[in-house]
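Omission of a single protein chain aside, the complex is shown with its protein chains in their original locations.
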Amino acid sequence: MARLILIAGSANPRLAEAVARYLGIQLAAVDIGRFPDGEFHITIQQSIRGDDVFVLQSVSPPVDLHLIELLFVADACRRAGAGRITAVLPYLGYARQDRRVSGREPISARLVADAIQLVGYQQIVTVDLHAPAVEGFFTVATEILSAVPLLAGAIQPLLPPDAVIIAPDLGAAKLADRYARRLGLPVAIVHKERLSGEMVTASRVTGDVRGRLPVIVDDMITTGATIEAAARTVLAAGAHPAIIIAVTHPLLVGSAAARLDGLPVRHLFVTDSVPLPPGLHSPVEVVSLAPLLAAAIKRLHGQRSLADLRGYR
Amino acid sequence: MARLILIAGSANPRLAEAVARYLGIQLAAVDIGRFPDGEFHITIQQSIRGDDVFVLQSVSPPVDLHLIELLFVADACRRAGAGRITAVLPYLGYARQDRRVSGREPISARLVADAIQLVGYQQIVTVDLHAPAVEGFFTVATEILSAVPLLAGAIQPLLPPDAVIIAPDLGAAKLADRYARRLGLPVAIVHKERLSGEMVTASRVTGDVRGRLPVIVDDMITTGATIEAAARTVLAAGAHPAIIIAVTHPLLVGSAAARLDGLPVRHLFVTDSVPLPPGLHSPVEVVSLAPLLAAAIKRLHGQRSLADLRGYR
Amino acid sequence: MARLILIAGSANPRLAEAVARYLGIQLAAVDIGRFPDGEFHITIQQSIRGDDVFVLQSVSPPVDLHLIELLFVADACRRAGAGRITAVLPYLGYARQDRRVSGREPISARLVADAIQLVGYQQIVTVDLHAPAVEGFFTVATEILSAVPLLAGAIQPLLPPDAVIIAPDLGAAKLADRYARRLGLPVAIVHKERLSGEMVTASRVTGDVRGRLPVIVDDMITTGATIEAAARTVLAAGAHPAIIIAVTHPLLVGSAAARLDGLPVRHLFVTDSVPLPPGLHSPVEVVSLAPLLAAAIKRLHGQRSLADLRGYR
Amino acid sequence: MARLILIAGSANPRLAEAVARYLGIQLAAVDIGRFPDGEFHITIQQSIRGDDVFVLQSVSPPVDLHLIELLFVADACRRAGAGRITAVLPYLGYARQDRRVSGREPISARLVADAIQLVGYQQIVTVDLHAPAVEGFFTVATEILSAVPLLAGAIQPLLPPDAVIIAPDLGAAKLADRYARRLGLPVAIVHKERLSGEMVTASRVTGDVRGRLPVIVDDMITTGATIEAAARTVLAAGAHPAIIIAVTHPLLVGSAAARLDGLPVRHLFVTDSVPLPPGLHSPVEVVSLAPLLAAAIKRLHGQRSLADLRGYR
Amino acid sequence: MARLILIAGSANPRLAEAVARYLGIQLAAVDIGRFPDGEFHITIQQSIRGDDVFVLQSVSPPVDLHLIELLFVADACRRAGAGRITAVLPYLGYARQDRRVSGREPISARLVADAIQLVGYQQIVTVDLHAPAVEGFFTVATEILSAVPLLAGAIQPLLPPDAVIIAPDLGAAKLADRYARRLGLPVAIVHKERLSGEMVTASRVTGDVRGRLPVIVDDMITTGATIEAAARTVLAAGAHPAIIIAVTHPLLVGSAAARLDGLPVRHLFVTDSVPLPPGLHSPVEVVSLAPLLAAAIKRLHGQRSLADLRGYR
Partner (left out) sequence: MARLILIAGSANPRLAEAVARYLGIQLAAVDIGRFPDGEFHITIQQSIRGDDVFVLQSVSPPVDLHLIELLFVADACRRAGAGRITAVLPYLGYARQDRRVSGREPISARLVADAIQLVGYQQIVTVDLHAPAVEGFFTVATEILSAVPLLAGAIQPLLPPDAVIIAPDLGAAKLADRYARRLGLPVAIVHKERLSGEMVTASRVTGDVRGRLPVIVDDMITTGATIEAAARTVLAAGAHPAIIIAVTHPLLVGSAAARLDGLPVRHLFVTDSVPLPPGLHSPVEVVSLAPLLAAAIKRLHGQRSLADLRGYR
């Protein structure tokens, strides 16, 4: 049987270490450096011939560098005779650009998927993909794991009886439903509503939030604007003035930290799919994806089902 | 300059005729028959060498037959030396199967897209695609036109001042917004809401519908169940008891006609992307896609922009 | 070693059951249904990750539906992480359309082959292909088995000493030769003959048939016209007035049953590559392909030679 | 409009010259040489950027060298920015290897087709292909011209009233039929017949040849064995003891010349698709393909139909 | 005839402006921005349907960002219906990684070439490629222009009669030869020489440099180490103590500026393929590639030969 090899890209060295510990193996010896002009220089320092290679690398900011690195590592593996190469992508950037909006844009998510397959990845593993249709941009077997069970498990002990799951926009409605089923809570949805044919819109919440503690959930948080608006809407609608937030991918760019600091955040639950930026004052609790990713890798290596890791139930 | 050729598949012969009239050309002489054992037998009966060929064919029920026919026609065109082959798909079936739900399914929309490209279609034109991400399943230039301007234009003269656009589920919210902007109306959204973590859900409407005439809009109607539920919800919420429905693709299968007959439908606006089934008692008005498709074909042939046919504004 | 998995398409459920029994396994749990609008909805209900999957499905009438189903099943298997996917096609429709006749047609057999490979089938198994060159339309390993040994074995006990194998047209000459060698009989060929440069042709038989019992053999029977004409020709040439017919694929469409009923058919031998239509009065004997297909699957799974299943000797 | 460029491979320099004269153009300046170790060294000595390039090269003996040269020329054209590259193959070797006979062979014709497409040929033109299904080995537009009208036209003035077209084996039956229609003659077919299940076969002729002058036709003649056997069979059956032979591709290898010399050949009609070997004593008349190929090139360049050059009527 | 469109990537805005002026056109309106999380967001703001699009973008540091941008722009063009897309790459990074050195590395140049083709570039134009074999990593038509005529023309007026061209290592020998022929000068080569089997090497110069003014030429300068070592070697060998340096691509990273400042550089000639870093004290003269690139684009657009722009003579 082929050996299990885990290669850590430079995006998540600590998560990779943790996954390796769960798997009871050492990370493969790989040298990922740069030439003085900034070109990547990658060398795999041990034989991986015929091995079952997993490359763990989030396509997280700086997203283009992490993507290129992901591509070069596969090329090195393929040319070194690797048996099977799997991309384990805790966070997959560009997945939101899954359609053209204005008509003369790239569909970046498709291009990224094509490039990942071009270089030889034969399987993809990722977590809470923003646009599920991106799975169809790949033709190889693609497993979308979910951090919802992990995050919901972390939230549960802290929940008052009268909480309510909040989807901060229509796109988060299905994710909110998964949390609701796991936590036994109702759901409310915040959404922009057109009041007339003009550009007059209002943020509204549907569902009963009065006096309830809002648990705002989303797949990711970038500038924090969506979550801030949702929080202000539910608070204005009479929700309990303390918020729990749970997001899988805490990108937290721009003024995200400041925005969160301006809200009565009681807990912010995130995973380690991307590293947390410094300077955040909210009480963050990081739930590691390591056991989830390790389980997925172990089963893919042993050719066993991943169905229960997709978090559907 | 290459000649413009229009080939009619067997799914929409009358629509194809109408498009040809708008273009001021004859439909190409093509014989699409079947052998006694049911295999397609297709012959193009005129030279199309070097020509700019457009094949008009909805992938509508019987969806598999129309799809296979679409594929064979392209093969015949390519082997006959066609210059460029464009698929004009008023309705593209399987577009809803754009992701895996349970984990061991096909992503049918991707397979269909790959097959369409495999046989040589170099451009795709379609209308009000159910899942916009399906555009990214193609790598060739794909234009998604919208019937909203046509349908909104037909509705406008019949509108009372106090109408409201209704999105019958979350997925229709963006389409509803397009209608609202064109017609100068507010939007309300019907959606299922989880009342607790259990399987208890309720259909709710967000936005003010009391005393207003509901205009329910969607990209397609199949069994009619979604639209029926939405209608009942808004009526229960006090909407004016007369409904206008506008959908691009009137598949109307199963008990759809009976469902509509049970509602106080004042007008049902649809396009001719698929033929209407017999036995429908609602007052249907069919708005033809012919001018829209003819304009798109004319511009693609003349290499001019289609931006304003995408219905974004 | 990878597990052997057998998936039954909807074209031959009973044959698939029989093959599974020969292999000593259960058919895989697969749900092949349709949505109300007729779109296929396929779900594989057990893990097949890393398994050696065989999909048994004739591309028989309704040929386009069976083909599309075959394609979707492979997509589901590939995305579910199947190890190797083999198409077992007892009957492969469209195989007769292997060339262009009039110049602006598809080469449907090539398109079908390309589609089958596109979705991920890595091996093909089929039986008595009408046009052997279709094998070259595939680039993956393709095994063409033969039902001749099975059918000849069934005929043998019923043969009078003075029988003669009849090829009903030139295309069947090689198949007739295989029967002849197995049964120790001479061959006669029926063919159309041009009597002059005009359109005057006559059906002639070459070889001695007087007083002999004719055994007409072909790879398939569709409308029955070819076999009826051959029968009438050999009877007119003095053959014994009782006919044995052996064909691998009994499509029997249109007036085939009526045509056969009008002939003195003593035995009609066919396989179960396609289901027999109702309403046939001739004395039919169905020889199952199950042992042949089971042997082929067992050897492909065990990586052993199939040479003796190709029926060459 | 793109310029028409004709490049002559080294297989048919004189035919290429003749085609160029018909087209009223000069052959392109191309240097096809070899390094001392025998590797091809090819240089195109004029700009062909954006041009419509036709490469005329039979894949005739030495077949592998002519094939490799054909491939390299396309690579040079593509890299030099040619607009469209068409392979004009008066004779396409390896076309007989279109299926596997014994089970562990290449399908050489498919491999040759794939290689020709790999290097960038976007259209194929060839003449009287031995196995018509080879057309389906290509996915690009492929035109199979026929030399039958040219050869039949040359034969016609020399025909006695009582001639008969002879197909020397079953595979030549369709070609024979084309000659027959053009010349207003009946057809007879020579074929091997199995007299019993053993290996006892006899050569037979079906159709009336007694006292008639036999016109043996085939797509090609290699060793001459098939035609010699057919000639002896029809002579033994009472045919007029003087033979006319018409074949498109006169490969004439091995003892072909000696075999023909031993027959009462009155005329041998061939084309210049391959050069005639020396030492042939039969009265040969070479009908040039130049006007046919020139017409095909002119029409492909001008994007007009080639239907009447396929010789179907 | 298709319109000529020039799109400027963000790597060389000023060079692109200059090329547009030479061509007498405006740069296309393209918005290349980034989302807050750093993902590229690209929109083409004018119709380019059917147009002949040239994208000018050096793959220069930050090399991965410029590469990704190059890829996304092509995807946007292809999906917007561009007629033909050409990549004009004044500097192509990663071209030095054209082989594996240690055995388990990527061949980055091949991966970059494959990605560039994957997204739809149908022609490549670049300048003084470090490793000429990288041309073969592309299958599309690739034109390698040379800045040698431009740079040699700029040097010529400043040359004393006794100058000598210096190749700073073996890899630069062919480039040095081109300068020598243009300037009518002899060549000397500096190279490392192994003095024994041990790791003892020495830098040597072959050719007569005593009392001559050295003109050190190379395709690029990165850290300046190679050129510094060459300069010291020729000075130690008695060359005139004033140096002229000519390089096409002035990357000048790390301590390159300091290294050059430590040498008696009289003139440093470079092109604007990459922007010059600040803080350089040597007397730099920038020769613009704009006329060369404009000429190449004009000819490719007009389908005329580029032979004399390759700088071979």
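Chains here go by letter, A, B, C, D and E, matching the order in which they are written, and residues are numbered from 1 within each.
Just so we're on the same page, a residue touches a chain if its C-beta (ideal position, glycine included) is under 8 Å from a C-beta of that chain, and two chains touch if they have at least 3 such contacts.
These numbers were taken from a predicted model, which means no experiment stands behind them.
> What chains on display are touched by the one that is not shown?
Output: missing chain touches A, C, D, E.
> Touching the left-out chain: which of E:H41, E:R100 or E:H267?
E:R100
> Would you indicate which residue among D:R100, D:R204 or D:R304 is in contact with the undisplayed chain?
That would be D:R100, which touches the missing chain.
> Can you say which of D:L67, D:I166 or D:V187 touches the chain missing from this structure?
Going through D:L67, D:I166 or D:V187 one by one, D:L67 is the residue touching the chain not shown.
> In the full complex, which bits of chain E touch the chain not displayed? Write them out.
98-100, 102-104, 107, 109-110, 114, 131-137, 139, 170, 173, 177, 180-189, 191, 193-198, 204, 206-207, 306-307, 310, 312
> Since one chain has been left out of the picture, which residues of chain C touch it in the full complex?
Against the missing chain, chain C presents residues 123, 139-142, 299-300, 303-307.
> Need a quick check: the contact residues on chain D for the chain that isn't drawn.
Chain D touches the chain not shown through residues 35-45, 47-48, 61-65, 67-68, 71-73, 75-76, 79-80, 93-94, 96-97, 100, 102-108, 110-111, 114-115, 118-119, 222-223, 251, 253-254.
Please note the rule applied: only the chains that are shown with their structure count from here on.
> What is the distance in Å between the mean C-alpha positions of chain B and chain C?
Once rounded, the distance between the two centres reads 39 Å.
> List the centre-to-centre spacing of chain A and chain C in whole Å, with centres computed as mean CA coordinates.
Taking the average C-alpha coordinate of chain A and of chain C, the gap between them is 50 Å.
> Which positions in chain E touch two or more other chains at once?
47, 79-80
> State which pairs of chains touch, listing all of them.
Every touching chain pair, ordered by label, is A-B, A-C, A-E, B-C, B-D, B-E, C-D, D-E.
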